[in-house]
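Every protein chain but one is kept in place in this view of the complex.
Moving on to subunit A:
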Amino acid sequence: MSTTLVLLLSASFAFGSTLKVCNTCSYTSVKQAVKMAKAGDTVLIEGGVYQEHGIEINKPLTILGRNNPVIDGNYKGQILTITADNVTVEGLTIKNIATSYTRDDAGIRVVERSNIRILNNTILNTYFGIYLQNSENCVIKGNVVTGKDVTGLNESSLGNAIHLWYCDNAVISNNKVKGHRDGIYLEFVKDSEVKDNLSEHNLRYGLHFMFSDRNVYTHNIFRQNGAGVAVMYTRDIRMEHNTFEGNWGAAAYGLLLKEITNSVIYNNTFRRNTTGIYMESSSRLDIQRNNFDRNGWAIRLLSSCMDDTFKLNNFTGNSFDVSTNGNSTLNHFENNYWDKYSGYDLNKDLVGDVPYRPVSLYSMLVERVPPSVMFMRSFMVDMLDNIEKVLPSFIPENLVDNQPMMRKITYDNDRKLTQVIR
């Protein structure tokens, strides 16, 4: 792999020539330059506005924008279609693509190719932003994909900002996406890396993936998306240091997990989501060192989940910490911090001496009879919860944190603390 890269690089340096595109150059349109270019050449586009669409890149080229050139598609069709391996597209602004239900027009589309690099582009007002199909080893980095204001729009009238379908070994990093249906959409994408992205104000999901095993998601921010983040039918995922916040609405989730197995969720922050994590048929998940702050439900754990571990998480200011819909409890809670915990710690080891049951009677009632949610904040409800806390009889007996922490866990400087616990 590295040798091919070196070869490629040296190749382009050795005999690649540069074709300049500007209003006064020999090439005044990108299409023209691309047509004349030979494999390995660089097409350098100078600043200016180019009214073009349907540019097909069918040989290994580097398309480089300098001084912010703009390619305006004028709503006539797809702008860049890449049908060759080893293409780099960098520094362009691509804009104005109409909604097309039959063709799924995109700002940049890659068709069944590999080693494509899409770097530092700005994509404005398109149907799909960047669309990769059946392409391997691609890099999508530093792009800004901005759609439109999605309030009141219909899901089917919008495309996804970054859309990958059957693409393995992709790297998606440092992108900023907003105003589309899904921010980042992955389907059948394996062994890929999604990091340092910001996905916000999308109509449906900030991140949406299915059948995408062995991917790593780190340091992303998913904020104020219509329905949060939804991930399904996948295994061997790592999600670390992500922030899920402000996904607030009747059907919004910080993170919705459906049939996710053998995955780890570490060091994430879930802040002000209607539901922090919603888990359905998700098993063998390791959920550690996350912050759940001011969510409606921190965790909704359906009884179809098994062998999940919740450890060293902070639960603060949530309306409901954990809710579940059945009595079977096959999951494990340990050493979490719960701000509603009112136990004591006689031996001062910072671990509470009394177990904590994070499921309240009322949350069970709401899960079973949804209309009873209208009695939220009623005195009767508070009273029932308190009685149940003293004498538990309805809430699942085994859904319990036997060693709740006395203090909020800070993750930077608590090495000592974790050592004590181990």
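Convention: a contact is a pair of C-beta atoms (placed from the backbone, for glycine too) under 8 Å apart; a residue touches a chain by one contact, two chains touch by 3 or more; residues count from 1.
FYI, contacts and distances are computed from a predicted model.
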- Message: Not counting the visible chains, the remaining one has a UniProt entry; which protein name from "Electron transfer flavoprotein alpha subunit apoprotein", "FeS cluster assembly protein SufB", "ABC transporter permease subunit" or "Acyclic terpene utilisation N-terminal domain-containing protein" does it give?
- Response: "ABC transporter permease subunit"
- Query: Which of these touches the unseen chain: A:Met36, A:Val49, A:Leu330 or A:Met383?
  - Reply: A:Met383
- If you put the missing chain back, which residues of subunit A would it touch? 248-250, 252, 274, 296-297, 319, 365, 368-381, 383-384
